[in-house]
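Just one protein chain is left out here, and the rest sit where they should.
This part shows chain A:
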Amino acid sequence: MSEPVLSVRDLVVEIPTRHGVLRPVDGVSYDIAAGEILGVVGESGAGKSMTGNAVIGLLDRPARIASGEVLLQGQPIHQLQGAALRKLRGRHMGMIFQDPLTSLNPLLTVGDQLTETIQEHLDLSASQAHERAIAALDEVGIPAARQRIDSYPHEFSGGMRQRVVIALALCAEPELIIADEPTTALDVSVQAQIIALLRRLCRERGVAVMLVTHDMGVIAEAADRVAVMYAGRLAELGPVREVVTQARHPYTAGLMASTPVASQGQKRLRQIPGAMPRLDAVPAGCAFHPRCERAQARCRQAPGPTLQACDGRAACWFPITHEQEATL
């Protein structure tokens, strides 16, 4: 396999507060290859969005990258600031936000917003940029793009607006897209279209996509690999089919059991007892142990399990084993 587009190594994000330092992201590592979609899943506050923001350098102060590395096509970018970082954004990495209603400037036409982004990064004349903007809208499936380019955001429906957002994120042809809950604010039927669009663009262009969501259904449908986060740490990382059907980490297994599947009928959903710890009260050892049925003495001891220390897929001392695994 060639060099991954994005490599995150032992990333730690800290927020200094009056009551001590919080760690919303604590030692996260993963790679995303070109043309691959990595799903990052977890509950609210698990650190998944924070990881995405850290990669693109949009952490809100006082949050900051305390240690670890972010490599974009082999180049370290976690220490870049100012103009150097700005030139990467949009050109080499793009971001898609959750709510298409609020991520477009209401006072500028979509064409204005597209051409401004294109001309910022690519050396094109105004008319070339205009043509390219039309092509970008066309590519994300906006019908009659040539006429629609002079429309304002409020003249589009929610799903169409999210397509415009994707066009904006992709118009300068970045190699990496961070999609932060791109379907959460949309109707279910529109969600599927947006996921299909992301998959298509990812395959056709060879873009690496980091898909942040709390929706296991979206992950199962879109992602190639999945990273499950819990309390700022990676709980499990592996190919999506294996993680979904044969979860090794008890948290992943709990997450799967609590995900409704429409086709499976009336089976009562199982809950994971308790709640994810607050950032200022993450327990020692494995952060999940107070909620875990399988927890033993070792789980309560610091240092807790990491992917590297365990089997490389689940950060768990006592992972769930599956009998049929050998045949896979």
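Miscellaneous remarks
Keep this in mind: a residue touches a chain if its C-beta (ideal position, glycine included) is under 8 Å from a C-beta of that chain, and two chains touch if they have at least 3 such contacts; residues count from 1.
The rule is simple: contacts and distances are computed from a predicted model.
Chain not shown in the complex: UniProt lists it as "ABC transporter permease", one of "Heme exporter protein B", "GntR family transcriptional regulator", "ABC transporter permease" or "Gluconate 2-dehydrogenase alpha chain".
Within the complete assembly, A:His154 is the residue of A:His19, A:His154 or A:Arg268 that touches the hidden chain. The omitted chain makes contact with just one of the residues A:Gly42, A:Gly90 or A:Gly238: A:Gly90. Note on the undisplayed chain: of the listed residues A:Thr51, A:Ser103, A:Thr213 or A:Thr252, the one touching it is A:Ser103.
Along chain A, the points of touch with the absent chain fall at residues 56, 58, 86-91, 94-95, 97, 99, 101-109, 116-117, 120-121, 152, 154-155, 158, 165, 168-169, 172.
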